[in-house]
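Missing here: one protein chain of the complex. Every other protein chain is in place.
Labels run A, B and C following the written order; every chain starts at residue 1.
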Amino acid sequence: MIDLIEMQDVWKSYANGVMAVNGISVHIDKGEFVYIVGPSGSGKSTFIKMMYREELPTRGKIFIDGTDITKLKQKQIPFLRRKIGVVFQDFKLLPKLTVYENIAFALEVIEENPRNIRKKVMEVLDLVNLKHKARSFPNELSGGEQQRVSIARSIVNNPTVVVADEPTGNLDPENAWTIMEIFERINNNGTTVVMATHNKEIVNRMVKRVIAIESGMIVRDDEQGEYGYEA
Amino acid sequence: MIDLIEMQDVWKSYANGVMAVNGISVHIDKGEFVYIVGPSGSGKSTFIKMMYREELPTRGKIFIDGTDITKLKQKQIPFLRRKIGVVFQDFKLLPKLTVYENIAFALEVIEENPRNIRKKVMEVLDLVNLKHKARSFPNELSGGEQQRVSIARSIVNNPTVVVADEPTGNLDPENAWTIMEIFERINNNGTTVVMATHNKEIVNRMVKRVIAIESGMIVRDDEQGEYGYEA
Amino acid sequence: MKLRTLMRHAKEGAKSLGRNGWMTFASISAVTVALLLVGLFLTVMLNLNSIASQVENNVEVRVFIDRTATKEQQETLKNQLQQLSHVKSVTFVSKEQGLEDFIKSMGDDGDVFKSMKGKENPLPDAFVVKTDKPKETIDVAKAAKELNYVDEVNYGRDYVEKLFHVVDILRNIGLVLIVGLLFTSIFLIANTIKLTIVARRREIEIMKLVGATDAFVRWPYFIEGLMLGVLGSIIPFLLIAIGYHQVYDWFIGKNYQTYLFVKLIPYEKMTLYLGGLLVLLGAVIGVWGSLTSVRKFLKV
Partner (left out) sequence: MKLRTLMRHAKEGAKSLGRNGWMTFASISAVTVALLLVGLFLTVMLNLNSIASQVENNVEVRVFIDRTATKEQQETLKNQLQQLSHVKSVTFVSKEQGLEDFIKSMGDDGDVFKSMKGKENPLPDAFVVKTDKPKETIDVAKAAKELNYVDEVNYGRDYVEKLFHVVDILRNIGLVLIVGLLFTSIFLIANTIKLTIVARRREIEIMKLVGATDAFVRWPYFIEGLMLGVLGSIIPFLLIAIGYHQVYDWFIGKNYQTYLFVKLIPYEKMTLYLGGLLVLLGAVIGVWGSLTSVRKFLKV
């Protein structure tokens, strides 16, 4: 298998001095499904944000598909991001756009043919059971509905990697499983999935590789692991 | 026991026509601990928002401590809200204030003596394990940290009722249990707790009254219930 | 409200100015720039107005006395003139003095008239009448014309009427411009402050949801608006005070005071009133813009 994501001794300290990631090295192969677990504030989101250059590491190298993204020029960043579908922990929906438009935006950005946009958007909205909310604005949605829009957007343009930050935090178990099935399906089709989660039940029932982070360091990395971050 | 919260045939449809709550009647006694469960978009948050007048029901009456809050004058609303500590699903922290100041704000509002403010704030910050983040701003916190600040703020002024909307959605199981212990403790001290949640494990292990909502209607209401919303 | 709480609001207001960094900067600079404009125009307009009044005040009526009139008849005429309403002073000017004045008033051009001195002098003796209000000149002249032993009444009708007309028009234009400018400035400042506060609407909503009363939310904004306005009025005041000082000195240095027969408004008076006005204006607009903007978001 080919390395898709590789981190080499990555450190991150924020402007206010907080050391969020302290020397992480990791390989994730193309087509893998990885859970990131760890206590609140341990650095999972920071770890994830560095993959699509929302945050730049203070030290270390990060390779995505063979290129060191810490060296990317400002102009190249959008093209990195288009390969990575992100489910943000705080959803990050555009408040002035409807649900439909929010998802379509990810396709307009890559200058997708308008004819295909409608079809693709309605398809993913159907997957997350939100077809009936297509014309609502984000502030007219429940927390879980917003989360599902963010999920729909992350997969709509068939990215190489889907990176999801606690994508089921605001979902009831039933909806959570629907989402997990979607992730499993796209993973089976070759998409790499990296998912930070606190959901013990999901991690233990849908068994995959588990990377446990504590205080910004990897304390455990098990193929076919289970939830937990005691070393 | 005395009725603390009483809803009489309450309906709520939003401006865009969505019927979020469709005829709910419920009694919650002083000192009770109630879980609100239900699928995403079923109306849990709407139900909760009506208790502290973030949303006004389209029809029906809501009594808190004997007064019909749907009839409250604009000027009286702040005093209702001071009796109710709210953990918002989206945290609602003041972005320009530090963690410390955010929590202190809830005390300044009731013109608490500045001498006590510091003590009380540090106390609750300690409870949620965030003393070390007192001087951080909300955007410098992880999702779970923000959630814990919101929780700390909701309990700092000893409200009569604590209303929590998925307070553990962004927390690891360990932190989640810490929070649940806090809720149980204040509940034992007489505070009524109403908590919307998707966390099956918590609901089933810390057994309390469970109200299940689906499509804006109560489908189940069990003392000592367990997670689930099939009628 | 407890003093403690008031202190808290003042502190929060000041802190908020700092934390909102460049938004504060945007507001203050909007106030600065708008008040600078208002102050500048006000200075110019007030001076032009004062100059216009001075020019108007130079207007006088010249009543030429019939050559046949005796000394007593002249006296009677003088008394009659003094009794006319709005007359401030009546001065006798002999025909020799009259010609001298005339030649002088023509400046260099008067030279060709020098030959008229002596017996060729075509001017009769005259009374120069000054009125208490410039505009009364016309009525006084008319009334004087009706009196006995009056040969000719001369008040530069064309010139005076034209002058009053032009000054009136200019005053009206000035007034329209200054009022327009004032409203514009108020609007632009309030608009700017409103935008900075709208950006904080979520903040206000959260405060309300956590149990703050309207007053509690409003107070820090009141203080903030006040400080914005006052801070924003300092630079325009200083700039105009310094600038006016320069212009004033230059004006006197170049001797324009005597050369153009007009005076500027004294420096101290001007800066005192202007300073007061600008600070007041800034404070009022700041507070008003702040409070009206907050109000919209209090309905939570």
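Simple rule for what comes next: contacts are C-beta pairs under 8 Å (C-beta built on N, C-alpha and C of every residue); 3 or more make two chains touch, one makes a residue touch a chain.
Bear in mind that the values here come from a model prediction, so they are computed numbers and not experimental data.
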Practice problem: Tell me the shown chains the invisible chain touches, ordered by label. | Solution: A, C
Exercise. Could you tell which one of A:29, A:54, A:184 or A:221 touches the chain left off the display?
Key: A:54
Quiz item: Which one touches the absent chain: C:29, C:49 or C:292?
Solution: C:29
Quiz item: If the hidden chain were put back, which of C:7, C:173, C:238 or C:280 would touch it?
Solution: C:173
Practice problem: Check the options C:147, C:188 or C:298 and report the residue that touches the missing chain. | Solution: C:188
Self-check item: Chain not shown, touching residues in subunit A
Solution: 52, 54, 74-75, 77-79, 81-82, 86, 88, 92-96, 105-106, 108-111, 114, 153
Exercise. Tell me where the left-out chain touches subunit C, residue by residue.
Key: 23, 26, 29-30, 33-34, 36-37, 40-41, 44, 64, 107-109, 111-113, 115-116, 120, 122-124, 152, 154, 156-159, 162, 165-166, 173, 177, 180-181, 184, 187-188, 191-192, 194-196, 198-199, 256, 259-260
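By our rule, only the chains that are shown with their structure count from here on.
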Quiz prompt | Steps needed, at minimum, to go from subunit A to subunit C via contacts | solution = 2
Quiz item: Of all chain pairs, which one counts the most C-beta contacts?
Solution: A-B
Practice problem: Specify the chain with the shortest distance from its C-alpha centroid to the centroid of every protein C-alpha atom present. | Solution: B
Quiz item: For subunit A, which other chain has the most distant CA centre?
Solution: C
Quiz item: When the C-alpha atoms of subunit A and subunit C are each averaged to a single point, how far apart are the two points in Å?
Solution: 67
Exercise. Go ahead and note the Å separation of the Cα centroids belonging to subunit B and subunit C.
Key: 62
Quiz item: Can you give the whole-Å distance between the Cα centres of subunit A and subunit B?
Solution: 29
